[in-house]
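Removed: one protein chain of the complex. Kept in place: all other protein chains.
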Amino acid sequence: MTETTAGDLEALVRRVRVMEDKWQILELLSAYGPAVDSGSADATAEIWTEDGEYDVDSGRLCGRGELRAMVGSAPHQGFITEGSAHMLSLPHVEVDGDRAVAIGHTQLVLKVPGTTADFQVARITANRWELVRTDGRWRVERRVARLLDGRSEARALLGGVVPPAG
Amino acid sequence: MTETTAGDLEALVRRVRVMEDKWQILELLSAYGPAVDSGSADATAEIWTEDGEYDVDSGRLCGRGELRAMVGSAPHQGFITEGSAHMLSLPHVEVDGDRAVAIGHTQLVLKVPGTTADFQVARITANRWELVRTDGRWRVERRVARLLDGRSEARALLGGVVPPAG
Partner (left out) sequence: MTETTAGDLEALVRRVRVMEDKWQILELLSAYGPAVDSGSADATAEIWTEDGEYDVDSGRLCGRGELRAMVGSAPHQGFITEGSAHMLSLPHVEVDGDRAVAIGHTQLVLKVPGTTADFQVARITANRWELVRTDGRWRVERRVARLLDGRSEARALLGGVVPPAG
């Protein structure tokens, strides 16, 4: 009966850890839409690091305080009390040690004000999420988001996807 | 050469099993859209437990028989023969032993009747899926779904996302 060595097991542990990292990252990113659409200011802010940045075409937020304020702001409260969905397309995630990059689309659908149940796509957005592991947890250090209205910088964000080795 | 103990391996097996659970849950939830949009009544019903519940604002279905009947109903058949897509945003999944909760948005896009290829977002929906493992398989025991038209109970469903530990 062949015995296994600690080295065999350690190699497998490393592979398991990479997948656990990816799950934690998906869970973090998938929390964003539910957090903002429910108006959960703390849950939204805690997706980022304490001084994390959200650089979006409509404004640049720095730190959890500004993220919480964005959720509580009149425009955002207007969206969610009227009806809003921040939808996430499956992101492309690359992990490199304690850092990771996720690239993908988001989509904002809003109820048309004054209607019972007419909805419109209000935004399609290119996203680059830069993540870092701190104290054993993944957080967003920087999210860059640009409206896909033809501007080249939005396309450039999506172009950061690494193609599989040819 | 250090030998590994059964305890080391068992600890790793537990970590692998948690990820297998998450995959099974994603596979179950990702089957919903294709099942309903293809009119597959059995495949739709089998996503739920035998007496599973689908509590949606437009009606409350109890058990696989009512789920099958929903797929075969005139309104649903009207949707799919006209053209429909039940899209799923990446859900946020929390597993706790033999139970799990998935939270996320769905979106219903329909072809506008009478047009060749004009589409409209007909619904944006907040979802809470309560899952249970029975006989080694994950199933939906209860799905609660509410239209995101500004009603507070829809926002409350999405607010169930657990933020990562601060």
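Just so it is clear, A and B label the chains in written order, and each chain counts residues from 1 on its own.
As a convention for this text, a contact is a pair of C-beta atoms (placed from the backbone, for glycine too) under 8 Å apart; a residue touches a chain by one contact, two chains touch by 3 or more.
Note that the coordinates shown come from a computational prediction; the quantities given were computed from them, not determined experimentally.
Name, in rising order, the residues on subunit A that touch the hidden chain in the full complex.
Interface residues of subunit A facing the absent chain: 1-4, 8-9, 12, 15-16, 19, 22, 87, 89-93, 103-105, 107, 120-126, 147-150, 154-161, 163-166.
Just checking the interface: what residues of subunit B touch the absent partner chain?
3-6, 8-9, 12-13, 16, 19-20, 23, 26-31, 33-35, 37-40, 42-43, 46-47, 80-91, 109, 111, 116-117, 119-121, 137-139
To be clear about the criterion, only the chains that are shown with their structure count from here on.
Based only on mean CA positions, could you tell me how far subunit A sits from subunit B in angstrom?
Computed from C-alpha means, the inter-chain centre distance equals 21 Å.
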